[in-house]
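So, chain A:
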Amino acid sequence: MGPQHPSTHGVLRVKLKLDGERVIGSECIIGYLHRGVEKIAENRTYQQFAPYVDRMDYVAAVSSGLGYCEAIEKLLIVEAPPRSRVIRTILTELQRIASHLLWLGTHALDIGALTPLFYCFREREEILKIFEKYCGARLTTHAFRIGGLQYEAYDTFEKDVERFCKDFESRVVEYEDLLTQNRIWIGRTKGVGILTAADAIAFGVTGPVLRASGVKWDIRKAAPYAAYDQYKFEIPVGTTGDTYDRYLVRMEEMRQSRLICLQAIENIPTGPIMAKVGKVLKPPPGEVYHAIEAPKGEIGYYVVSDGTVMPYRVHIRPPSFINLQAFDRMVRGHLVADVVAIIGTIDIVLGEVDR
Partner candidate 1 sequence: MLPIGHYLFLSLALFIIGVVGVVTRRNVIVVLMSIELILNAVNINLVAFSRLYGDVAGQVFALFIIADAAAEAAVGLGIIIAFFRNRETVLADEMDLLKW
Partner candidate 2 sequence: MMTSILQATIEFLKAFWAPLLCGVAIVAVLPLIVGYIVLVERKLMADMQARLGPMRVGPHGLLQPIADAVKLLIKEDIIPDNADKLVFWLAPVLSVGAALLSLAGLAIGPAFQIAQDINIGILFVVGISAMGIFGIVLGGWASNSHYSLMGALRSSAQLVSYETAAGMALVSALLFTGTLNIKSIVEAQSKEGIWFVMLAPVAFFTYLVASIAETNRAPFDLPEAESELVAGYMTEFSGFRWSLYFLAEYANMIVVASVATTLFLGGWLRPFASVRWLNFLDFVPVFLIVAVGVYCVQRTPKQPTRVQQLFMLAVAGLCFVLGLVLLAPVVLPVAKPFYAGIHGGFWFVLKVSLYIYFFMWLRFTIPRYRFDQLMRLGWHFLIPLSIVNVLLVGVALIAGSYLNLHGWGLLLVTTPAAIVTLIVAFLILAMEKEPGAPQDQAATSDFYAG
């Protein structure tokens, strides 16, 4: 299945070893979108590199930006003010819903259901409108700065988010009616691409794929960052770890994110939005690893600074790249038609895989 294949999300080439219809083995050839982001980081100042982070996982740009900024703040031993932390949480959760919506639309389209795609994009449009009003950009937002926020929340921010959350609940029910009880959908997804908990841990898979296999691990609970410790929400966990469970887990996650946003809007603390951070950042020499829960899984930033303006080394742990390794295990023994469904269910973005 060539690089420009209609169903691989982006430029991923999969070499399948087939015995008739059954897949015996598979090999993913990546690197078509490799831009050498990590090498570029070595001769960019810390602020200059922030926009590059958005271009990696272009579907969830806000959360990768959050990860980078918090990692540098850890390096500078600087604490972002409470108001900016809450706004950051709201925007990241909205981004999680948007990313899951895009996943649901394209995944359903691969399996043949035409309508969910348009419903999901209608909702995603609302979220992107909020991003645009807040920071001018819809996709690669570069909404956060090291040490806090660049822009104050625009005046109708709370009302917009509240309106979105209010009618989003009925929307999710709409998707569920279309797909969850649908015999053909169950037929196409139940028991397809099974990943047992042991395999999931062994492959280092994170995010919804890991939770669908039954492992209850979410960084927002394990190591709370931004303002997650102030809100109550549960972590949905699957049982068999097949495509249907991953679908259920992601749908539940969308609901939980909506709850977080609702709780966060009630009391956004007032106060400054930017910590005392100088124009030129010269973090003390040292290294830091900071991971956050991106929609696709755990995105980690390992930053080494040698005291100068530019980082000595920045390495990013992309969740899609590592989830992709489990692809071969999941695809074994399935038919060619299922390969498409499995690629969809891991929810990979090639920009992040190739960096």
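The set was built so that all candidates are chains of the complex that A comes from, given by their letters.
To be clear about the criterion, contacts are C-beta pairs under 8 Å (C-beta built on N, C-alpha and C of every residue); 3 or more make two chains touch, one makes a residue touch a chain; residues count from 1.
Because the structure is predicted, anything quoted here is derived from the model rather than measured.
Enquirer: Looking at 1 or 2, only one should touch chain A in the complex. Which number is that?
Expert: It is 2 that touches chain A.
Enquirer: Residue numbers of chain A touching candidate 2 in their complex, please.
Expert: Residues 1, 5-7, 21, 25-27, 108, 110-115, 117-119, 122, 178-179, 182, 184-185, 187-188, 190-192, 194, 196, 198-199, 202-203, 328-329, 332-340.
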